[in-house]
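Please read the structure below before turning to the comments.
Omission of a single protein chain aside, the complex is shown with its protein chains in their original locations.
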Amino acid sequence: MAEHAHAGHVAPEITARQTIEDATRRVVSTGAKFATLDIALGVLGAIGLIALVLNLIIEGTGNREAWGYTAIVAGYLMSSVLSAPILAVLLRLTRSDWRRPLSRIAEIQAAAGIVVYILYLPLFFAIPEAEGRFTVWVEWPWGAPGFFSAVVLGLLVFGGYALLYISAIPDFAIVRDRSHDNLPRFERYSRLARGWYGNLRQWSVHRAGLGVLGGAYLILYIWTVSLFFWDFGLSLVPSWRSSVFPGFAAMSSLQTGLALIIVTMYALQRWGGLQDYLTWDYFWSISKLLLTTSLLWFYLWFSEFMIYWYGRKPDEINVLELVMFDVYGLPMLLTFLLNFALPLFILMWNRVRKTIGGPTLVACLVLVGTFIDRLRIFGAAWGVENPFAHEMEADNIPDFLVPSVLDILIVIGSLAAAAFCVRMALRIVPLPSIWEVSGGIGLRVRRQYLNHPVTVIAKPE
Amino acid sequence: MQERVIMSDQEINNELLRSVFEHPLRFWVGAGVLGIFAAMWLISLSWLIYWGVGVTGLNRPVYWGFLITNFVFWVGISHAGTMISSILRLTQAEWRRPVVRAAEVMTVFSLGTAALFPLIHTGRPWRAVYWVFPYDFMRDVFPNVRSPLIWDPSAIFTYLTGSALFVYTALIPDLAVIRDRSTGLRRTIYGALALGWTGNTRQWKLQGIAGVLISALILPVFVSVHSIVSWDFAVSIVPIWHATVFAPYFVVGAVHSGVSAVLTLMAGMRWFFKWEKFIRPEHFDAVGRLLIVIATVWLYFFFLDFVFAIAAEETRELAVMERRVFEWPYWFLLVEIIILGYLIPVGMWLKRSVRRNIKLMFWSSLLVNVAMWSERYWLIVPGIERKYELKFSWSFYNPQLVELGLVVGSFGIVVFLLLMFSKLFPPIVLWEEKEGQRFAANVKIGQAVVPAIVKEE
Partner (left out) sequence: MADRAVIGVFEDVDDAASATQSMLDNGISGEDFDILSSSPFPHGSFGEAERHHNLYVFPLIGAACGFITGVLITAGTQISWPLVTGGKPILSIPPMLVIMYEGTMLGAIIFTVLGVLFESRIPSAGPRVYDPRVTAGYIGVIVSGAEEMVRRAAQIMTDSGAEDVKFDEEGKTINLLEDPEDQ
């Protein structure tokens, strides 16, 4: 790691040909290198699905407590796999040069979107009607919250797949053109590539399409996270009327998405043969964002805490007792450490940020921390007995939501299923994004400046 | 796209030090006009102090009217400096170079001006100071550190000190340039201020690190300042004030108005000092794009604040919201805030040709600040007019001429101070411009020559 920290260190020169080789290898070969892992993930995922169905049969949708842990893992996956593509969108929007090997890693997480949707299906029925509760659906005539939430989430999940697909079209064409020896694969990728030849017109449409789709995904994501954390979390707890909460949820999701990307980057460079692409300087760049989001996590959390603590309205203090101090005090403490304190004290050192291990460690902490945070939020919310009460009274503070065996199976199974979806996507979609990485090769040149070599980055509009 | 004009260091010195070494007529005219505004402020202040707060429209329960609105507004404007210089420095955005110093200096002056207003609104400012200084170990009567009204000065003091030091640190190399180009007393003064700067390797290295380090340190302060200002309101239980979103909402609003003010300032500098070669359409374009994002985030928080106030369906909150949405003048302000603060300017900025049109950018940035001033008023006053539940304590706030004089005069003061600063120091960082020239490069790809920059390490 020491040599990584050296300032003038640059990534090994990568050629376009090598990028094609590396990115298509995983798609072209049918090697069984990680077959055991894939099978294990698939089996666990299937068990999770069975547990979900069993839960539906045994508990029905009337007993909200029985769905608490489903809400927790659904919220967690929404915060992680569905928020990861945002990084690709943001970095493309700001034309950051360092996005190139990262954007596909971000987009591919959306392959697990279907898992999120399946998890929410029973929740749409289990959530109580909006009338008489503190939800965004003030006096909404019909279909709230279940139906509209289903539509909004459907759009988001579809948007994630669309973003992954559209971004990968030029790369599918590359696989197609290298599959003349293998007819089924050729046909499959011909269908995926949709007649892509990469003429100027196609590139300009592709660019515009990605821009529009990315912008739409970004806005839709912020809106969906705000809505879901409000409707399926906040609104179930009487007196929890914290207007910063949707913003907190969005920021915390962004942090989790970044963490997921970093962990995936680590896995790919360690075991996926991408060590030439995912060098320390990419970890360095993304770790600054992780640090920033960790600080903002604290800021938005403190904004909520301070107002309630200082205002000292009895019902609001009861909410604090529930979600921060008494019932979910330990989860709060853990998430505070894992999502803010430890990331701050580890990543504040530039020397640590300039390594691969440091950011990865913090990313793991954040991934665990966010799960605990979702446990705190949705556990508290789904344990409330009467969400229609006007105020949270001291007698009505619910107990900690203890998971059943089915809950545990659902949680483990969903996480495995999400990982399984991403693993399967990796077998279809080339990674890293060939067109972005090779497109950046000409734009990043080493030049001699006086007695010293420097990196020059061209910025075409 | 860079539209840089290649210039030698000598030419950059000549161009950018014109504001210091030349005394054109428009400078004196500008100083005179702004001086009149500043005088108006002084007269209003004297009037207020002589007669007492009775001459204002402040009365129970509304003690926070125009003056505190103006305080919040100017603290908001002061957020531009750090926003622009710190974030752009940390992200190594190339287009920061011509705007950083003007933005930082605006921070210092607007924050200083803002800090005057809470003192003024007490009616007897010297007494307000006496509550804190000397910190009283003799009488054993201390300020209540649990009160946001104590957090607020501590935050502002930190931010003001930090920003002033930030400006000075980056100013040292430029002071040396003026020193080397002047004689006599001026040389002595600038020489003393430049602290013997020679521009050796060690000094430049430290200067570079200082830029990043102070940026990183001052950013969290900048976020805290407006958050704390917002907590002046939000930690109370006044209806519509008691909202958890206030802190980020205020900060983003501040950034919205502050960066718009930087746009106004850039257009002003370009026109006043004829710095077309330095402040170019590409810079307006970049700020415009940034502002679209900021404005949209601001609208998101605005929406959250608004919807949460309604969705709770609490009688008192609803009553105040009804007043804010349907009653004169608040309905008008609401419409104005949305239209002038978001719809018109963002609609304009979406078009690239508008973003590169300096006149249009100038006017759109002014619209934003008209809206943002109104927004602060709309946030602060209606709630406090209905602070208590019983009707006999309700009131309607009527701002008086003396408050208007203080508000309008404050604009004169800030711009006057900025003009005076530009007389004494270059408002564009000389060495940043020179460095930018050095970092500019071109990369040839096929037939096309693509502008590039050397990556700062």
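A and B label the chains in the order they appear, each numbered from 1.
As a convention for this text, a residue touches a chain if its C-beta (ideal position, glycine included) is under 8 Å from a C-beta of that chain, and two chains touch if they have at least 3 such contacts.
Computed from a predicted model, the values in this text were never measured in an experiment.
Visitor: Just list which of the chains on display the missing one touches.
Guide: A, B
Visitor: So which of B:Ile6, B:Leu25, B:Val141 or B:Leu390 would be touching the chain we can't see?
Guide: B:Val141
Visitor: Touching the absent chain in the whole complex: find that residue among B:His23, B:Arg127 or B:Lys205.
Guide: In the full complex, the listed residue that touches the missing chain is B:Lys205.
Visitor: Applying the definition given at the start, please give the residues of chain B touching the unseen chain.
Guide: Listed in rising order, the touching residues are 8-10, 12-13, 137, 140-147, 150-151, 154-155, 157-158, 161-162, 165-166, 168-169, 172-173, 176-177, 179-181, 183-184, 187-188, 191, 195-210, 213-214, 217-218, 220-221, 224, 228, 430-432, 434-435, 438, 454, 456-457.
Visitor: For the chain that got dropped from the picture, name the residues of chain A it touches.
Guide: 7-8, 305-306, 309-310, 312, 449-452, 454
The rule is simple: only the chains that are shown with their structure count from here on.
Visitor: What is the distance in Å between the mean C-alpha positions of chain A and chain B?
Guide: One centre to the other, that is 35 Å.
Visitor: So in the complex, which bits of chain B are touching chain A?
Guide: 1-2, 90, 220, 223, 227, 231, 234-237, 242-248, 300-301, 304-305, 307-313, 441-443, 445, 448, 450-455, 457
Visitor: Tell me, which parts of chain A touch chain B in their complex?
Guide: Touching chain B from chain A are residues 7-8, 134-136, 138, 222, 226, 241-247, 288, 295, 299-300, 303-304, 306-308, 310-311, 313, 442-443, 445, 447, 449, 454-461.
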